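Reading through the structure tokens given below for one structure.
One chain of protein is taken out of this complex; the other chains stay put.
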Amino acid sequence: MRIKEHPILKFDFSKKVQFYFEGQPMYGVEGEPIAAALHDNGVMVLRDSINLKRPRGFFCAIGHCSSCLMEVNGEPNIRVCIVPLEAGMRVNRQRGKGELR
Amino acid sequence: MIRESEMLVVGGGPAGMMAALQGLDNGIAVTLIDDGIEIGGQLIKQTHKFFGSEMEYAGTRGIELGKMLKEKLFNYDNFTYLGKTTATGYYEDGVVTAVREDKEYMKFRPRVLLIATGAAERPLAIPNCDLPGVYGAGAVQTLMNLYGVLPGKRALMIGAGNIGLIVAYQLLQAGTGVAAVVEAMPCIGGYLVHASKIRRSGVPILCSHTILDIQGSDRVERAKIVKVDDNWNPLPGTEKWLEVDLICVAVGLTPLTDLLWQAGCEMRYVSELGGEVPVRNREMQTSVPHIFVAGDAAGIEEASSAILEGGIAGLAMARYLGAPMTDSEYRENSAKYWNELENFRGGPIGRRILEGLKKVLEH
Partner (left out) sequence: MLKETGIISEEELNKILPDEERRKKGPFAVVECVEEIPCDPCTAACPFGAIPPFDNVNEVPSVDFDKCNGCGICIALCPGVAIFVVDETYTADKALLKLPYEFVPLPGKGEMVGCLDRSGGEICKGIVVRVQKHPSKTNIIWLEIPLDFSQKVRNIKLK
């Protein structure tokens, strides 16, 4: 969900782009972190933990905690909290460690 | 290819930006690398007005301050900004490696290096603390204040330090309810004016309380809080479940010091400063002569002090590189920042910082 009205800030959501999460089309704002676009679309589980397969989501937003590693355009281990969204991106939940291409 | 440069700044938060500005002002070419999407670090998410005095821009909102510093930097032709660039290592030959946009591998050999990498949120070690919906306070600010995404419907804030109190207020401003702020200590840790702001909006601040458990299938659905005694032991019968979909963690920060360790800078554990921090002199120079430090990487404090430390380090780095300034000019300008910093740290809250600094500041 987006913030419609804010007492201090003004947001520009006009650069809307389509991307795909697990094959499903979704919309986000170009240039925002992929994680922000997913959160807006209600996607909170970003990957499974490697050993116990527990659901993992966003946590630090500064590219440090590795909780948000996902597969983007076929490439695993992308820190979606600091990688900007581009039109047509194919984003998938990462299972396990991911396979390097 | 190794990029030879005069001044390299790692980290584009308030400390890094201020240091870069000082270098540029003194005619030094500065390269700044930062791993974020936008320059500004945590500064550009701060919607509240800063405290302090005129010199550290009191009364200005962090977001405005971030914009102002950014504009100043980009006015200089000899400023090179590399965003979305993560510093990955420091090597014996003085080379800093980095990866840009997860694609390009880069090497830098600067004559002088500033480590202004900031800090990371401390995690919360309780059952199910890895569930989606348990977010660091800084991450919550990123979602709502930078990108306009509502982080949740109803939040529980863990920690009544300044970050916890400020972010609780910002959640209310964004339209997320705040069920409570819990704080394990018997007293509120942050400024009381921040506490009063959320309290009069109906948010209970529960001191001597902690979070015990989180439940939810694949995301946070509820949290169990409990009152604790003086030794932080939960008091039976005081448990309470709160229906929340967001748990915001603001239990402290740890300096990000990886590069300092790799560079062999002398480090010391100082609890008042948030963990292992580099030994430095009054120029913010570490035990490795061409490496300087500023901001939270040097010890957890406020954005206002990061700004002043950045100024001190940047000025000293410019002098280290032989920028044209007389000794008395240098001393006078550096003293302005130091006086302000000492003034800022002169109250009861700054006393703890000063105690910590005694352990790492060498004259």
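For clarity, chains are labelled A and B in written order, and residue numbers in each chain start from 1.
FYI, a contact is a pair of C-beta atoms (placed from the backbone, for glycine too) under 8 Å apart; a residue touches a chain by one contact, two chains touch by 3 or more.
Everything numeric in this text was worked out from a predicted model, so none of it was measured.
Among B:Ser53, B:Asn78 or B:Gln215, only B:Ser53 touches the chain left out of the display.
Residue B:Leu192 is the one among B:Ile2, B:Leu192, B:Ala335 or B:Leu354 that touches the chain not shown.
Hidden from this view is one chain, which touches chain B at 48-54, 58-59, 61, 172-173, 186-188, 191-203, 205, 207, 304, 343-350. Although one chain is not displayed, chain A still touches it through residues 5-8.
Everything that follows uses one rule, which is that only the chains that are shown with their structure count from here on.
Separating the centre of chain A from that of chain B, both taken as means of CA atoms, is a distance of 24 Å. Remark: chain A residues 1-9, 11, 13, 29, 31-33, 36, 39-40, 44-46, 49, 54-65, 67, 75, 78, 81-84 touch chain B in the complex.
Contacts from chain B toward chain A in the complex involve residues 35-37, 47, 61, 63, 84, 86, 102, 118, 120-121, 123, 130-136, 138-139, 142-151, 173-175, 218-219, 256.
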